[in-house]
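The complex appears here minus one protein chain, its other protein chains still in place.
Order as written gives the chain letters A, B, C, D and E; numbering starts at 1 within each chain.
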């Protein structure tokens, strides 16, 4: 059995949604994989739509990830910004998987050129830079917004599906996109990718599936981030960060 | 059950080695995955160490892949040069996975900078261009030869392991490599990566595991090459290629 | 006298068209150059519009090129995809010239930014990757299709000329193209480039002229592909490929 | 008068060192510039030598920066990692200057190729990626460590100066460096750059001077980060972060 | 006091305009900076709108710069093409600042992606190559012309301001620009940037301010071009260039 922690940064995810994502995650992965969806310790943002929120959430993520590491074989960062990925990789010995990293590389494997559907006009610049961070920006022909603040995203929102289809088709026609993916885990967990893919006619990747499977595969094969790239921090300096779950008194 | 075809291009793989690789492949993958190791139809090269041989082998690969496609859910090209990958992706509807593509992208995810250990001095230039083909050449800090003609590679060859350790350490010390991988499936199926990784101290990836797992994952989730990038060829023009296994009379 | 082989990959070029191209080629080159237009041995595709066909045709190209090498001072690959160029360069001592390679580099010398007019929507992705293969994709501002299946291309087709002018003008206006070229040797041998150039107002290169002249120049000056980049293959392993013209019994 | 805040992320800077840096900063800048050196609110790391510490320190930086913004015309991040720069730029209206960003761009202006002298072997990979983040990695010919844990750095440490001279000379001889800079503000505030520059014979930049002057210049001319790149966050979502200095009760 | 020479290449700048620019320059810079606006020796072009004129003007620039070097602490090239920057940097010991170089780097610091507003359709290609020359072309999402021949540019020309606003808005909407700047010092000295910035809503940089401040800062801190990048020329070979102001007899 491979135990994967899907760690949601930030706070305030309703417990029924946490449970739904855990159920979906276990349906997406093979029987030998057990996914637990955890929420990070607070304080933290209620959704992550800016660099401020990305930075803010990482403290809680690091605290929770450090505390639960022994219970898991791999960790998936539960936000498409992959917030704190370098820090988490330094901190943990188990493999740390970022959904954006996995999805961008998968898109680059199945297509020459892809478009990233992000949630807001405001997140277009950071999405471009995130593609650049993975050295694959020349494969990202465009980033387009589907105008979907995270907290508004609902699995049953057909309007949102229409906007993803419309922007996806525009990306194909105008930008030359040959594959698409949504730049948000709430969009991913809406699990509408199959119907969108059918309507746009090019692959529409599901970040949740890809990240969870990658985590399980890496864990099974002993693949993990290089300690040369992500050296272990000096834990004796991190007492105030990791010593006691700071969240306990902050909530 | 997910059925994966691991298709060895070229001819002359001894049947016991074919069987060994099939056994290893099924050990590497989870229970729900069934891997068949097939040899491509001839004529073709007895090993692939040059561009001539890469091109030559693709005709047989395409013929065999087309003939057996209905029996499988995914296909892995059984050579690290990923020979014929664009053609195979056009030809097949099932996902086609190249070990080099998968390994290069995985290396780029677990480390910032990696070194490719290739078999011969003569294959250094093509390895560099292969990294460039995947738009990740700026992450490939060096390509080094371990001086191992394919047909000389043996699972029990401790000298070869020493050369991989020696070149790997040199890559780390002199070139700044933070991860390593062998650029040859025979090196991969030697399955000595764990001991090498332990000795060099940075991740030493196993292309076979990564490619087989990726194939199974893509198949389970309906992920495949984009038809926009790899359009279906006009089959009516391919009769002489695909009509009858050309190899039958050529051998 | 410099003898240049213009080798047409694939099969089925009508003999009158072969003769016309040979006549045109000799008109395009100076008196001291003698061009022979040869068709590669079969089997092979009747036209090359996909990666499958590019790969398929290379076996016959390598066989024919190897057989006739002694009769020539240089070889031009008679297809804009430059199919098999790395293999042919390994196989031959005489210089091997690819029309795409020559044309892309020439376009990059006479202009900062160029557009590639390809035959089909389906060949747009491979054209982009071909520009990338030559490390000049950032000079290629667009690839546009003129909707011209190879077998439909006719020297006297004024409609096709109109489409090239229209797409060329759109490339200039919308994409910032400062030079153009057609991505197909049938388009090149239509020899309508002068009138198109006059109508669009920017250079419209002729791949046939450029490739043939480059071949003759390299031959005269002893310039050829580097054996460090394209090492000589082990000929003893290539008996089944080169021993007897495989096409003889296959046709 | 232009008021510049030099904000030191993390905690534990001795007050005499804070005062020394403030005095040095005011000596480095023209009379019309007034620099205040502030320490960020805790909790936070005592020095920043890893991605974990970079992320950890940003919460306090954002809190302090937000609280004091009205008192200043510009803010300089007091750490060469530019930790939290995207978040701080979203959060503040006044210009936010990162010493690394300023120094890398200045090095690229005064020389074609430069070397970055970082504090530790462990920070080499992040330095490379930081250069990449600014799209100038092809100008950074090497990153070399001077083996100087932050807390060990002392203005009077002649051994450290020797190591900087030695690595600098090696960078010039072996890597082709034409300019150098230290990748740490403690190295910068050691203010030994003039003597090092004289001994190595190429420019040895001082990040503190450059960042402070840039901040003052931008403030005087109304230059600041683009709100299109760094959109203002939704402040109503940031109450728990910014409402009350969280550090008060955490210390 | 820091003495900065703003050297206008070419000839024919009306003396009242020279005086206006000197007055503006001194208003833009702090009190401790004294800017002198000098015109280069002739012969030379009356405005610089082509590569021919860029090259032609550099002889006079080098002659004047060499002659007056001792009177100044830094030199700014008074043309956005930065004509002759490599030569001037070799020739002088004092720092040489190019407005384009400074502005491009500043734009890359305050925004991820910017647009360059150039004077003419004809100068679009050279502007693109100038961004490439600074290795920042992937941050320059477009170059757009405001149709303003240099000699037509007037501080009070509201039509020109309208065209800059219109093209700026188009760059933001269509090209994704997050910052803008004018590619001409006459446009800069029109000093209309504040009102344009206010109307377009993203930073609109002023090359004159940035270049003058950079020059003063570099001079104050002993920062200058690297002699490893810009080696001192052999002055004994430059007698005919520098010996006597060649312009004297040429006019």
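Assume a contact is a pair of C-beta atoms (placed from the backbone, for glycine too) under 8 Å apart; a residue touches a chain by one contact, two chains touch by 3 or more.
Computed from a predicted structure; not experimentally measured.
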For the chain not shown, touching visible partners are B, C, D, E
Given C:156, C:222 or C:243, the correct residue touching the omitted chain is C:222
From E:59, E:190 or E:223, the answer for touching the chain not displayed is E:59
Residues on chain B facing the left-out chain by the touch rule are 124-125, 128-129, 137
Even though one chain is not shown, chain E touches it at residues 42-47, 49-56, 58-59, 62, 84, 86-87, 89-91, 122, 125-126, 129, 132-133, 135, 228-231, 233-234, 237-238, 240-241, 246, 249-250
Touch rule applied to chain D and the missing chain gives residues 112-113, 138, 176, 178
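Convention: only the chains that are shown with their structure count from here on.
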For the copies chain A and chain B, the interface residues, called same if over half of the numbers are used by both and different if under half, are same
Between the Cα centroids of chain A and chain D the separation in whole angstrom comes to 30
So chain E residues touching two or more other chains come to 112-113, 138, 178
